[in-house]
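Inspection log for the structure reproduced underneath, given as structure tokens.
Excluded from the complex is one protein chain; the other protein chains are retained at their positions.
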Amino acid sequence: MQKGLRRKDLLGLKDITKEEIELLLETAFSMKEVLKRPIKKIPTLRGKTICFMFFEPSTRTRSSFELAAKRLSADTINVSSSQSALLKGETVLDTLLNVDAMGIDAFVIRHASSGLPHFLSRHTNASIINAGDGMHEHPTQALLDMMTIKEKFGKIEGLNVLIAGDVRHSRVARSNIYGLLKMGAHVRLFGPPPLVPREFEKLGARVFYDKNKALDGVDVVMGLRIQKERLKESFFPSIREYRKFFAITPDDIEKLSDNVLLMHPGPVNWGVEMDYDIMKVKNNVILEQVTNGVAVRMSVLYHLISGERDNEEDIN
Amino acid sequence: MQKGLRRKDLLGLKDITKEEIELLLETAFSMKEVLKRPIKKIPTLRGKTICFMFFEPSTRTRSSFELAAKRLSADTINVSSSQSALLKGETVLDTLLNVDAMGIDAFVIRHASSGLPHFLSRHTNASIINAGDGMHEHPTQALLDMMTIKEKFGKIEGLNVLIAGDVRHSRVARSNIYGLLKMGAHVRLFGPPPLVPREFEKLGARVFYDKNKALDGVDVVMGLRIQKERLKESFFPSIREYRKFFAITPDDIEKLSDNVLLMHPGPVNWGVEMDYDIMKVKNNVILEQVTNGVAVRMSVLYHLISGERDNEEDIN
Partner (left out) sequence: MQKGLRRKDLLGLKDITKEEIELLLETAFSMKEVLKRPIKKIPTLRGKTICFMFFEPSTRTRSSFELAAKRLSADTINVSSSQSALLKGETVLDTLLNVDAMGIDAFVIRHASSGLPHFLSRHTNASIINAGDGMHEHPTQALLDMMTIKEKFGKIEGLNVLIAGDVRHSRVARSNIYGLLKMGAHVRLFGPPPLVPREFEKLGARVFYDKNKALDGVDVVMGLRIQKERLKESFFPSIREYRKFFAITPDDIEKLSDNVLLMHPGPVNWGVEMDYDIMKVKNNVILEQVTNGVAVRMSVLYHLISGERDNEEDIN
């Protein structure tokens, strides 16, 4: 077991230890205290530069990382896909190597290609933070989800966490499955079979196709976004059909214990996987997840950029 | 009468008092002194975060607010319509609530829908500053116009201010009418009847359809932008017709007293409501308005974010 986080990158939760997750969450709780002060800013990363490379549209995640960086006093730079050399046909690696040569401490990358952050990491000594790669991982989202669960229950171990919706195409689900299982939670998956294949049980989760059974004895219900793109691919007969059997409704939540948390990574497709009424449901923590997102990202940036690294983490 | 500005939002000048306007202008003059220093920056809003949500194209207003924020040492974040979750069909309220949960002190909002800032204000404890909502209000523009008038004449009360052009569709005109009347000015409106309906007299202004009469004895001439979109709607027969009877020309200004101020909120549609020559006219203060815009916005941000608030202003 190691003292301090000594890694160059945060690429996913698959290859991170329980101790590292605990350390990141512990620091995130300290960062949240900073965010409650009238002056929500500390000089920790002054003179450091963080580059955002978002190749998919994003308001929440990009803003959350940007605020995290600014509240640590880092400088930030955006290299998004519009108004960029990408228009001139440059590859992502070319762009990264060039911006890297300007003296970047960390890159925060979102891209539709699974594994791209891992590939890029091998070519730079800067830290790479995966802010979502295809259907692969979205580790800071899972960390903020776990922070929110720990904040409410005081623990994660032993809790029954239900992830409902399009698990198959969800990087949020994958990162949560890896992280929650490491932390000792029981992970349940629920949705129509084409979107929640039985194969997920190999990871250690349990798959449910019946809503009542899935919800029985649950502590946390985490809804996932149903991508409109998937509707066209006919993974389920119709939105109406989906809503009837698989959407989480305020009625479903009302039937559960008062302590059950309702979570969603956002943005919600209102009227598809959830109804807007659900915002009024007790123990809905959707906006608290967003608040915790800034704290978690401050923790990640702090540990990767200002921390010491093990030598073997250096690129070859 | 109150000491200090104790409000959460600046949504418009309709519901603000004369004393509040005076306080905002007084602070704006102090801020202008800061802008004359070699180091144009004060630490007043360090650790505060201001979010810009501009859903209409804007260079001037957005840049002016951004510079105002930076010169007060605030952090800023942009959530504009491109590269955002709005592409995913999220509502503006959803976006605001989510970014708000990240710890925002003030939102500066421009949107084509009249009244949207008022609606959003009821859902957040953050300050909302209306940077232009449809044809409704644009309060900081009117404040900077009043600051410029006060700077030149030492007063606003008793002055004859002519607002010329497309008053009907102008949020700048509405905010100026409310503000100038409160400050004791006489407000005249001039333009073709479809663009300056007689109904505006109910607000306390006087409507003119004859240029000579409108200009007689005037102290300030404020031109308004003629939106090209309006031309299609045939509010007047042709640009040529409009220019002949309603455009303010350098000749018109030459005939007036040497002390008459020529103003325009910009951007000017050169060759439509004004000719480029007018930039050479004496007492043209169009660029001084721009300079004062930064000072006024610093004043507004300072009062809303760092000031105390009355309790009844809190959202319910």
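As written, the chains take the letters A and B, and residue 1 is the first residue of each chain.
We adopt the following convention: a contact is a pair of C-beta atoms (placed from the backbone, for glycine too) under 8 Å apart; a residue touches a chain by one contact, two chains touch by 3 or more.
Because the structure is predicted, anything quoted here is derived from the model rather than measured.
In the complete complex, the hidden chain is touched by one of A:Ala68, A:Val99 or A:Ala185, namely A:Val99. Of the listed residues B:Leu181, B:Ile239 or B:Val290, the one in contact with the hidden chain in the full complex is B:Val290. Of the candidate positions B:Thr27, B:Ser64 or B:Thr124, contact with the hidden chain is made by B:Ser64.
Within the complete assembly, residues 46-49, 75, 77, 79, 82-90, 94-95, 97-99, 101-103 of subunit A touch the chain that is not shown.
What subunit B contributes to its contact with the hidden chain is residues 35, 37-41, 54, 57-60, 62-64, 66-67, 70-71, 80, 82, 228, 266-269, 287-288, 290-291, 293-294.
Basically, only the chains that are shown with their structure count from here on.
Subunit A and subunit B have CA centres that are 41 Å apart.
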